[in-house]
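One protein chain omitted, others in place.
The chains carry the letters A, B and C, assigned in the order they are written, with residues numbered from 1 in each.
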Amino acid sequence: MGVVKGDQMILNIGPQHPSTHGVLRLEVMTDGEIVSEIRPHLGYLHRCFEKHSENVTYEQVIPFTDRCDYLAAMNSNFGYVVAMEELMEIKVPERVDYIRIIMGELNRIASHLLALGVYGLDIGAFTPFLYMLRDRERILDMFEYTCGARLLYNYMWVGGVSHDLPKDFEKICIGFLDYFEPQIEEYNNLLTYNKIFVERTADVGVIPADVAVSYGVTGPNLRGSGVKWDVRKDEPYSIYDRFEFDVPVGDGHFGTLGDCFDRYWVRMLEIKESVKILRQALKDIPGGDVHQMLPKKIRPPKGSVYRRTESPRGDLGYYIMSDGTPTPYRVKMRSPAFTALSVLDEVSRGWMISDVIAILGSLDIVLGEIDR
Amino acid sequence: MTVDMLMDWFATIGDFPILSFLLAVVISGVPLFLVMALNAMVAVYVERKVSAFMMDRIGPMGQGPGLHAGKWGLLQTAADAVKLLVKEDTIPETSDKLLFKMAPFIIFIGAFLGLAAVPFSSVLQVADFNVGVFYIIAVGSIGVIGIVMAGWASNNKWSLYGAMRSAAQIISYEIPAGLSIIIPIMMAGTMNLQEMIHFQEGNVWGILPNWIIFNNPFTFIAFFIFFISAVAETNRTPFDIPEAESELVAGWMTEYSGFRWAVFFLSEYANMLVVSGLAVAGFLGGWQSPIPGMFDTGAWGLFWFMSKLIFLIFVMMWFRWTFPRLRVDQLMHVCWKVFIPIAMFNIFGVGIWKLIFG
Amino acid sequence: MTSAEIKAAIDSQYPGTIVEREDLADHQVELKGDQWLDMATFLKNDPNLSFDQLECLTGVDTGEDGPLETRYNLHSMEHRHKIEVVISHDRENPKVASIEQLWRIGDWFERETYDMYGIVYEGHRDMRRILCPDDWEGWPLRKDYEGQESYHGIVVPKMKEEDGWE
Partner (left out) sequence: MADIVFWIIVGITIGSAFMVVQSKSLLYSAYALLFTFVGVTGLYVFLWADFLAVVQVVVYVGGILVLIIFGIMLTNKITSVNISHSSMQKSAGAIVVVGFLAVLGYMVFNTPWIELANSEPASTAEPLGHLLMMDYLLPFEAASLLLLGALIGATTLSRKEN
C-alpha cells in the first residue's frame, strides 16, 4: 500500500475545547485526519502552588493541595499529611488512619467514576456519564455530611483529621456500598461491553510497559500496561498493609496490552477493589480521638522527605524540605497527571484526531494538578 | 392535498392559471413549513424528555405557576425558540460572508423539498410524483452542498473537518440507502410512493400485514440497512462524527449561532422526518393499518403513518442516547465493506425470490 | 539493595564522585555533576541497580548565597529499591547534563526545574519554559527572586510581607 503524504496542518485543540479536561492547549500537526505530532502547552492554570507553599505554614499548605487535584482532594490531602508525618516521625491514632483510608477510597471511587463517565463522553456516549455522576453525587453527599465541603475538603490535617465521622456514617456508607456494587455491572452492560466502545478503544493508543515506566506513567495508566505496581501494596503507607485487596492490571482484554480499553478497564476493576477495602475498614474501625496533640505551630526537624502515595491518578509524591521554621523550605508536588500527559505525544502519533481525544481521555488528567 | 388536486379545483372556479398556481403552491407550502417547524419544536421537547428518562433524570420541568418551563417543561421549546431568535447572529470576520449566509438556506431547501413528497396519508401529500422514492433520495443530496458550503465559508478548521467528514459520510451512505430502497421498488414495481403503499395492502403469511419488510428475508434485512444508513445520512449518533462535540467542537456548525443555527436544527429534524417517512412508506406499509381491514378509514391512515414515523424517530433518539460514536474510518468500513455488499446481495436475492415465488 | 550498598556500587564504578555531606539522610547521596550522564546511564542500565523509574526531580535553592541543587528520586521497578541523588550547581552558571533521553519523563521534569530555577540541562532537546509564559523574567522559585512589576502592561501585585502570615 502506498502512502499519500499531504501538507501538514496545525490544529489547535484548546485552550477552550470540550474534551481537554481543563485548560490545556494541544498543538496538533495533522495530515488530514492523521496526527503526526502533538505539542502540549501547559501553564494556563499555573497558580504557583510551590511558591505559595514557601510563604505559609505547614498546615496552610493543605488547602492548596485540595486545589491541585480537585477531583480527588482527599487523596491530595492524604499524600501531604502522610509525607509530613513521615518528616516529623509521628504516629497518628488508629482511628485517624481508618478514617483517612475510608475517605481516600471513597474519593478514589468518586474520581474514577468521573474519569470513566467523562471517558464515555469523549467517545460520544452521554448517558453513562450521567449515571456515574449520579452515583458520585452520593459520595459527595457523604463528604459534605462529614466535613461540610463537597469538593475541596481540607479534611486531613497533620496528625489528625478536622472532624470526627458523624455518628451514623458507617450505616450510610454501608448503605451506599450495597446500592453501588450492583451498579458496576450496569455500567459494564451500558458502556464497557458496547461493541462501538470496544472498537473505539481496543488496540488504540498502546503504551508498552517499558515506555510507560520511562515516562513515569503511574497508577491505573501504568497498571493498564500490565505492570503490577501500586504504592498501597508495594510501599504501604498509613495502614494499607492491613487490608486485603487485589491490584488489577490490564490483560489486553479486547485488544493489545496497554491500550485505552485496558486503562479504562483497570479503573473499573479498581472501583471494585476500593469497595472491598471500604467494607473491611468500616467493619474494623476503632473508636478514639481523632486529633493528635500537636503544637499550634508545627516545626518539623531539619531535613527532607519524599513520600509518594497512590492517588486515583497514580503516584502522587510530595517532596517536603524543612529548615526548622514554621514555614516549609520547599514543597514539591510530583503530580501523576503531569507525567501521564507527557506520554501523549509518543502514543498519539499515527492515530486519528478522534483517537487522540480517546487517548487523552484514557489518561485521565486533571489540569489543576498538571499546572499546580 | 397535492398541488395537482388544488390546481384542478381552482380550474373549476375560473380560468386564472398564474394565480391558481401561486395559490396552490402557497396553500400547500405554508403548511409544509409549519409541519417542519412544529416537528422541530415537538422533537426538541421529546428529545429532551426521552434523553432525560434514559439518563434517569426528569428533564425540563416547571416548578410552579409562571416559573421555569411551564408544566412538565412544556414551554421549554418555546423558550428555546425565543432564545434562538433573539440571540445575536454572529458572522466571523474572516468568513466568506456570501456563502456563509447562503449555506443554511441550501440545507433548508434540501430538507423542505424532501418533505414535499412524504405521503402522510392517502390524500395528505403535497406532491405525488411518479418517481417519489427517487426524488426524496435526490433532494437529500442537495443538503451536502450546503454543509460543505457552511464548513468552507466559516473559515475554521473544525468546520472544515466537519464538512468534509459530513460530505464523505452522506455521499457514502447514500449508496447503501439507495440500493436498499430499490428493493421496495422492485417488489412494488413502481417508484410512486402512493402506489407503493397501495401495493402493501392485505395479508402475508396469513397473519402479518403485507408490508414489504415482512415479504421475504431479503426485504427484512434491507429495511435495517436502509434505516441505519438513513440514520447515518442525518448525521445522528452513532454516526454523528461530523458534529462530534467532543472532537470537532460542533463540526460544520461551529461558527453559526442564533437563527442561522436554528435553520440547521430545523433541517436536521426535518431530515429525520423525511428519511423515516421513506422507510415507513417503503417498508412498513405507509399509512396502512397493522391489522389489515381494520381501522383503515379516514384519519386512521394519518394516525398509522404518524405512529410508525414517531416510532422510528424514537428509535433514532434511543440510538443517540445509548451508543458511543464511531470513528471516521470505522464508519467508512461499515458502509463500503459491510452494507454495500449486503445491499447488493439483497437485490440479487429479491430478484431470485420474485422469480421463484412471485 | 540498601542505600549503603547502592552508594558502594556507585563508588566502586566511579571512585571519588560521592561528596560527603552531613545534612543528608541515609537514602540521599550527593554526586559530582561533571560525569552525571555517564553515572545516570550506569544507574539505569546496571543489572544490579536498574533504576528504571525517575520518580521525581526536584530543584532546590539552598539559600541566597548557597548553590542550587537538583534532586533525583530514582526507583527500580525490578529490585524495588530507591536512592535520591543530589547534584549541586553553581549559582551563577547552573548547568548539568540532561538525562532526558534516559528517562523520558526527565524531559518535562527538567523543563519544569529550568522554568522555576533557571538550571540549564545541557543536551536537552527542547529547553523551554513549561508552566510560566515563554517571556517571563526571572526564576520564580529561587530565594532571591524579585517578581516583575508589570507583565505586558498588567501590573503584577507584590507578594505580601512575611509578617502578614500566621
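FYI, a contact is a pair of C-beta atoms (placed from the backbone, for glycine too) under 8 Å apart; a residue touches a chain by one contact, two chains touch by 3 or more.
All values derive from a computational prediction rather than experimental measurement.
From the options B:Glu47, B:Asp80 or B:Glu174, the residue with contact to the unseen chain in the full assembly is B:Glu174. Among the residues B:Met5, B:Val46, B:Ala138 or B:Met306, only B:Ala138 touches the chain that is left out of the figure. The missing chain, though absent from the display, is touched by one residue of B:Met55, B:Met191 or B:Cys335; that residue is B:Met191. Although one chain is not drawn, the whole complex shows that of B:Phe21, B:Phe259, B:Phe303 or B:Phe319 it is B:Phe21 that touches it. The omitted chain makes contact with subunit B at the following residues, 17-18, 21, 99, 102, 106, 129-131, 134-135, 137-142, 144-145, 148-149, 152, 160, 164, 167, 171, 174, 191.
Methods note: only the chains that are shown with their structure count from here on.
Look at where the CA atoms of subunit B average out and do the same for subunit C: the two points lie 63 Å apart.
Chain centres here are Cα averages; for subunit A and subunit B they lie 44 Å apart. Distance from the subunit A centre to the subunit C centre is 25 Å, each centre being the mean of its Cα atoms. Residues 23, 25, 28, 52-56, 58-61, 71, 73, 77, 80, 84, 103-105, 107-109, 116, 129-133, 140-141, 159-160, 162, 165-166 of subunit C touch subunit A in their complex.
If you check the complex, the residues on subunit A that touch subunit B are 9, 11, 17-19, 33, 120-127, 130-131, 134, 190-191, 194, 196-197, 199-200, 352-355, 357. Taken together, the subunit A residues at the contact with subunit C in this complex read 42-43, 46, 48, 50-51, 54-57, 60, 210-211, 213-216, 227, 229, 234, 302-304, 306, 308, 315, 317, 319, 321, 327, 330, 332, 334, 338-339, 342-343, 346, 371-372.
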